[in-house]
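Just one protein chain is left out here, and the rest sit where they should.
Per-chain numbering from 1; labels A, B and C assigned in written order.
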Amino acid sequence: MKLEIDKLCAGYGKATVVENLNLKLEGNEILMLVGPTGCGKSTILRTLAGILPVTSGEIRMNDLRITKGNPVPPEKRHIGMVFQDFALFPHLNVEKNIGFRLRDKSEVKHWIEVLGLESHRRAMPQTLSGGQKQRVALARALAHQPSLMLLDEPLSNLDAALKDSLRWTIRDALKEAGVPAVWVTHDQDEAMSIGDRVGILNQGKLEQLDTPENCFEHPSSRFVAEFLGDASFLSAQLQENRADTPLGSVPVIAVDCPPSGDIQLLVRPDDFTLTESAEPNAQLIWSRFEGGSRLCKVKLNEGGEEVKVRVSHEVQPAPGEAVRLDVIASHPLMAFRREGGHSCPPAS
Amino acid sequence: MKLEIDKLCAGYGKATVVENLNLKLEGNEILMLVGPTGCGKSTILRTLAGILPVTSGEIRMNDLRITKGNPVPPEKRHIGMVFQDFALFPHLNVEKNIGFRLRDKSEVKHWIEVLGLESHRRAMPQTLSGGQKQRVALARALAHQPSLMLLDEPLSNLDAALKDSLRWTIRDALKEAGVPAVWVTHDQDEAMSIGDRVGILNQGKLEQLDTPENCFEHPSSRFVAEFLGDASFLSAQLQENRADTPLGSVPVIAVDCPPSGDIQLLVRPDDFTLTESAEPNAQLIWSRFEGGSRLCKVKLNEGGEEVKVRVSHEVQPAPGEAVRLDVIASHPLMAFRREGGHSCPPAS
Amino acid sequence: MTRWLSRYPSYLLSAVIAVLALAPIAVLYYLAKGAEVYFSEETWRILKNTLLLTATTVVGSIVIGVPLAFLTAYCKLPLQRLWVIALATPLAMPSYLGAFTFYAAFGKGGELEKLIGLTLPRMEGLAGATVVMTLYSYPFVFLTTRAALRGLDGNIVNAARTLGLSLPGSLWRVVLPRVRNGIAAGSLLVALYTLSDFGTPAIMQLDTFTRAIFVEYNAFGLDRAALFSLQLIFLVVVVLVAEFCFRSVRENSGHCLSLQPSRAGVAFSLIPVAGIVALAIGLPLLIFGIWLKREGAGDFDQIIAWNSLKVSLIAAGVAVIVALPVAYAATIGKVGRFLERIVYLGYGVPGIVMGTALVYLGLRAEAEIYKASEENPEVTQFLEKWGLEEPFLYQTLALLVIAYVLRFLPLAVGTIRATLEKIDGNMVHAARTLGAGRSEVFLRVTMPLAMRGIVAGAALVFLETMRELPATLLLRPNEYETLTTEIWLVYEAGYFGRAAIPGLLLVLFSAIGLAIMLAGERRAEKLLLHQEES
Partner (left out) sequence: MSGLPLMGLGQDAAQKLAGVSVEDLPRLKGKLTLYLGRGEGGLYERVIDAVKKRNPDLRLSIRRGPTAALANTIVAEAKMGLVRADVFWAVDSGAIGLVAGTGKARKLPDTITSQVDERFRYDNWVPISGRIRTIPFHTGKLKAADVPKTLSEIADSDLTIGWAPAYGAFQSFVSAMRILRGDEATKKWLIATKKRAKSYAGELGAVMGVARGEVDIAFANHYYTLRLKAGDPDAKVDLAFTNNDAGCLLNASGAMTLRGGELAQNFVRYLLSREAQSFLASEAYEIPMLPSVTMPKGLPDLADIHPPKVDLAQLADLAPTLRLMRSTGVL
């Protein structure tokens, strides 16, 4: 199946929420849509599902051409949708939920096995745990053999422990079904680990659409850089393709910034080492235990900028301690035009 | 305020859910209770709050002595509770919620500012986003100046982006209020980064109660080891305080295991390095992009055990590739008695 | 407009039903023509009495119904469900029966005096009418409030308590305000019931609109009766508007609060419960028993019971079917809510008035058919082909059922709307993405989830139909005797003993109806709270 979205706009009443969205999806590719709350993720899915009308632009699914003038009702679109709150039919047991509109039950049987629900065949939804509910919802959608899957934060109602394992269960199931999927999430880790491609949304606009690696390593904008993990920015002087920083000169790639002069470099916690050496160049503000490692915030003596650094959990620096910070990134750093803000956490 | 719990048992009707719980809490300490679903976290909080009766044992809060014989109603316990589902009063606006029983409104004003709710003073709860709701709930509890705070998964209904920032907002607020808090969560990262101490619950029993570092580095049991972050186990031969592994001999500390002979070593993804060297000793099964880093699962050629390894995101090994695995942990590894299972994710 | 209707077919249906509901009022208007309109001080006295009785009854019902709702919704009591059913059964007792037994039981030389020796104050006038009306209509408030309470998230009470508010305080400050809707809905039904009931005011000697209508009607002053009815309906409209303006925030339901009172608490709380039941059900049955003993039962033909059951079941069935589109329309828009209000009018129209109106409508329809069949033979052939012979409508069960439906539809609409509002919209979206069209979704998802309301609504209509008298007398087919007509027949000739058995059966059947209704409620709670469970 082939999904093509052209200049799609959608919203509620007067308010346009999604603007001028373009994307293509094919084969069994999984596209992860991430973005802060209210950026329009669910709106996009609702529009694709036909729950929300198209304001302008066009959606093509195989031979279907959906526009404002030609709205196709949900039941005609051959899509499967998985909801945040599962939306299981409370009056039907697991089997009946999964086989809601199916004549031959072989599909039901198949997905019940694939998702390990054998022992809950006859259970009523309200007796299931969150994880089980979500697997039933997935099985229900897949059993009806959609040609496109839409998942709206399928994991956000589940607890951390479950998220981690179920995320892979779902991915494998989608791949087995061999249908393309648009998967909406809040969680950048989820997006980057699961997705074949990741689309980062900001206020209804698609900021970047690329493989997780590219999005992370070559963010097309500050927003993307900040959204996909702890980013700090380090002021520097650009000349040719190197930059002078308080921590010495480093190779850079200019993303959007003047050819030379004042810029800011994107630095990630793993681009540094932190050591207790003779000549310190920074001061520790706080450090947080993360289990495997420890995240520290340090203030450069020169310039007084603050950056985040990740260190092994064996290093245990005390706040206020003088430390030595060095850049170890072997890859060139991304350069952006200078802005007021230091690093700040994504959204909220 | 001082909280002491002695041999506390509690449950529903006949079923005992919490068994023989002992702990002390003082000053402004934050105790994180973690454990898989259904292990009894909420039950403990409900019992402390007085919503659930004590079956046996005793709870002491300052001068209050709460036992089966002497149940003290919630309203007499001077506790503040923050619920998973916020439990805001739907018919009162934000200000009225926070000032529910307060005569002087200075506290309300104060916490509204601290938690950045100025612009929502008059808003009704159902018009707020999850994060805002939770901040109102917190403000409400703190404004009533409890001498003990209880938080039941305050973040589990919020989205990843929000969790990360709000978790610190709450911690700072608690510290400012200067009251001890029992904070229940599913999320081991949350527990370890926020908590002054962490208590790991398993089926109503407290398996370990210690600082995050100790719990992580010196788990008192396999369960704790597995629950707090990706744990793999590596078969080895113990003799004195070293062990022979397929990857060579390493220093160990015996946790619970025979003085010598067959044991299993707890290894974490950061205890290894993965390199593409001349003499490979393992094979890559899969690797998952995590943004800053990449998590890989590798199979040892010798013994065929599987372990998880974390590598820099710049290394991009392909599944099936032959690789070289080395132990780099400078600290001694924890030794446990051998069991059937290899590493497995916590619960679900 | 047409697009709009095609988008909301339920609007079209409920519009039609609303028009039907207005038809009787049109007839009244036709009948009232020519009656000299006088607003003597009589009229004002009648108005005053009517308003007073309505007000006191509503207040009384709230005072009794709400606490009982709290008790049975939140406290674990022994024989919980039995008590709930017992507390709702007064709905089954025709208020004129209750009124008459109270009248006969209390006062000097009353049955109670003969029984226990001490003289109790007489039951009459405003006080008496209030007591009786309250006892036989508080279950409306009780049931709606209880349903609302069980839908609330109990955690909020816990929150209030941890903030240092006592349990009663919490119930008062954070629960009561949130069940305003439920209380209002119940009070509305009480008010309408009070406005339209004529038995009690007549027996208690309180000159209300219904009594005036009754007197005029019996004195063959049909036009003046109709005039009074129109004035009464104006009051009904006022009440409806008042309730309409009274809406509080909707919220999502959660785990219901559950309290375990102490032994003493249980005993203490059961006293009022038992007291109410004894007064509302026990006393009448006792009095009937006495008369039964004194005068003998006479012979009772069980076909009568079967007749009552049959017609009540049919009415209940038809009512819920008709109610579905109206309730649905009410959930999707303002227009729907408005149409729903119109339907509510029916419950405020006294049975005798509704009956008279339908006599005219039925006859008119019948006459038209005859005229048509005389004018062209096709009609006659058509009628013969379908084996239709006179009477077509007038004095048939059909017309009787129509009357019941027009009067008691609001009961079904209210309960069904309440459950429809609780259904999660994503449920519908999910079904549609699975390829189900609108109608299939309605049949396979919405309907089953609304079943609780449907069952409850059917039960209420069933109860009301069981006890309805005036319209039944006017519209039933010849020889079609029901429990209430039987009771009327013997009671108004003074053979009270013979009213005992039908009275007992009435209460019995209705109790069964209530049991079914509450069973449905149980099941529905499980379904609708699925998020919170597990």
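Throughout what follows, contacts are C-beta pairs under 8 Å (C-beta built on N, C-alpha and C of every residue); 3 or more make two chains touch, one makes a residue touch a chain.
Please read these numbers as outputs of a predicted model, since none were measured by experiment.
*Asks:* Counting the whole assembly, list the visible chains that the omitted chain makes contact with.
*Replies:* So, spelled out: the chain left out of view touches C.
*Asks:* Quick one: say which of C:79, C:115, C:219 or C:241 touches the chain that got left out.
*Replies:* The one listed residue touching the chain not shown is C:219.
*Asks:* Among C:33, C:48, C:76 or C:294, single out the residue that touches the unshown chain.
*Replies:* C:294
*Asks:* With the full complex in mind, choose from C:287, C:359, C:428 or C:518 the residue touching the hidden chain.
*Replies:* C:359
*Asks:* Please pick, from C:58, C:490, C:505 or C:518, the residue that touches the omitted chain in the full complex.
*Replies:* Touching the chain that is not displayed is residue C:490.
*Asks:* Residues of chain C in contact with the chain that isn't shown?
*Replies:* So the residues of chain C touching the unseen chain are 40, 42, 103-104, 107-110, 202-203, 205, 207, 211, 214-222, 294-295, 298, 352, 356, 359-360, 363-364, 366-367, 370, 391, 394-395, 473-474, 478-479, 481, 485, 489-490, 492-495, 498.
In this text, only the chains that are shown with their structure count from here on.
*Asks:* Which whole number of Å gives the spacing of the CA centres of chain A and chain C?
*Replies:* So the centre of chain A lies 55 Å away from the centre of chain C.
*Asks:* So in the complex, the part of chain B that touches chain A is made up of which residues?
*Replies:* Residues in contact with chain A: 36-37, 129, 131, 156-157, 159-162, 164-166, 186-190, 192-193, 212-213, 216-217, 228-230, 268-270, 288-293, 310, 312-314, 316, 330-331, 345-348.
*Asks:* Quick check on the complex: what are the chain B residues that touch chain C?
*Replies:* Touching chain C: residues 49-51, 73-81, 83, 85, 87-91, 100-101, 124, 126, 140-141, 144, 146, 150 of chain B.
*Asks:* Tell me, which parts of chain C touch chain B in their complex?
*Replies:* Residues of chain C touching chain B: 153, 155-156, 158-167, 174, 177-178, 248-249, 251, 254.
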